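Below is the structure I would like to discuss, written out as structure tokens.
For this view, one protein chain was removed and the others were kept in their places.
Each chain gets a letter, A and B, in the order it is written, and its residues are counted from 1.
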Amino acid sequence: MRLGRALALLALPVAAAAQSLRDDRLAERLPAAAIPAVDSLVQQARAERLPTEPLVQKALEGGAKRVAAERIVVAVQRSLTQLRDARALLARAGDAPPATAAEVTGVSAALKRGVPAPVVEQVVAALPSQPRGSALHAVADLVTHGFQPDSSAALILEAARDGLRGERLLDVSTAALHEVQRGHTRAEALALVRARLPDVPAAPKPARASVVRARRPSEPPHEP
Amino acid sequence: MDVRGDPSDPEVVARVLGGDQEAFGLIIRRYEADLLRFAAGMLGSRDAAEDAVAESLVRAYRHLGGLNAPARLRTWLYRIVANRCKSHLARRPARELSLDEAPPVADPADTEASLERAEQVALVQRALAELSPEKREAFVLKHVEGLSYQEMAAVTGERIPTLKMRVHRAREALLQALEDA
Partner (left out) sequence: MSPVDPRFHQALDGDIAREGVPPEVRRAMERLDAAAALLAVVPTGASVEARVMAEIRRPVPSRARRLVRWLATPHAIRLRVRPAWSLALAAVAALLTLLSEGDIEPELGGQEGIAQFVGRFPGARSVHVVGSFNDWRAGTIPLEDRDHDGVWRGAVVLPVGAYEYMFVVDGERWVPDHLADRSVDDDFGRENSIVIVRAAGR
């Protein structure tokens, strides 16, 4: 039977279940006073077809840090607003809807890290057919270290035009930061890296000793 | 051998353990569709399911000697995939945290029917994603993979009453989520 028709059928009498949470994690980890409001915000995000996971993560974070219930709710509300703003920015930049969760959270992360909205919009608009997450983080890396937002975006976009993609754009910002550490001004650093494009050093791989010891957060004990 | 002439699971396992590496391909072809469907139900994406199933099958090959009952190969494989999926989920509950994902490109070949169906699948996947990993696993094993409670106990290592409770709660939660969509 088509699910569309199935959804129109009468609901089961699940009165108590109507108050139960959609996400078990919230019930287990949040102060009780925060649960109804947080759940309501998550449902709003869902209804607006925005990603819900960033909201759940913010709530879980608040619970873990033993933050007061009302502050958790405020933080989750702020996260929802940030996601709405991010999606609106994507639309202004020319992206056809629907925006993917990754795109919305990527833009939201860049805004949270302090990249001005017009600069984020410029980067998004300049990369219409590529994932933008790494590019935006690369710009944010520079902005948070005192580089002018416009010049930061210009460098990263130039690297993208020179064929660097995805994670390699993070190497561009790293290269510029290293030049500053070596004693150059920020303007000099940008010029030096620009002159070298697309040849920026790749980030070193983790040492083997680390790799061997690396474990997944919860490796099931009864795995064969 | 079964009636069709295909070697049974214990026969294939014996061949692989005897040194016939290529015979493991038989096991992959026999089970990958089921395992991919199960992993996709758990993880919500084909790509993640492929990674989880591929990793699991490599691990199964390397630990094949530890399989005590070759006749139970199927539940053993499901167990490895279930563990791998739960590891993935424990690390990152949803794909939404990925750094880079290609922006959506509309495919002009998509018909309205297939788009609607894709939307319905996405709706169910979203509802499933709200369940805890244990309830999601219980629902998918029972209702998608069609395992009996005994088989589910072999896969998960849990007692049957525990599994029944998880399945019951998953059913109710899923219905609620679908209704609210």
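Convention: a contact is a pair of C-beta atoms (placed from the backbone, for glycine too) under 8 Å apart; a residue touches a chain by one contact, two chains touch by 3 or more.
What you see is a predicted model; the values in this text were computed from it and never measured.
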item	value
Chains on display which the left-out chain touches in the complete complex	A, B
Chain not shown: contacting residue from B:12, B:57, B:73 or B:138	B:57
Residue of A:85, A:167 or A:188 touching the missing chain in the full complex	A:167
Chain A, residues in touch with the chain not shown (by the definition above)	1-3, 6-7, 9-10, 12-17, 20, 25, 29, 57-58, 60-65, 67, 71, 74-75, 78-79, 109, 112-113, 133-134, 137, 140-141, 144, 167, 170, 177, 202-203, 205-206, 210-218
Contacts of chain B with the absent chain, listed as residue ranges	21-22, 24-25, 28-29, 32-34, 36-37, 40-41, 46-55, 57-59, 61, 88, 90-93, 97-100, 117, 120-121, 124-125, 127-128, 139-140, 143-144, 149, 164, 167-168, 171-172, 174-175, 178
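Operating definition for what follows: only the chains that are shown with their structure count from here on.
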item	value
Chain B to chain A touching residues, read off their complex	59-60, 63, 66-67, 76, 79-80, 83, 86-87, 90-91, 93-106, 116, 120, 123-124, 126, 130-132, 135, 157, 172-173, 175-181
Chain A residues within the chain B interface of the complex	2-4, 7, 11-12, 14, 17-18, 20, 22-25, 43, 46, 51-54, 56-57, 95-96, 98-103, 105-106, 128-134, 137, 166-167, 216-220, 222-224
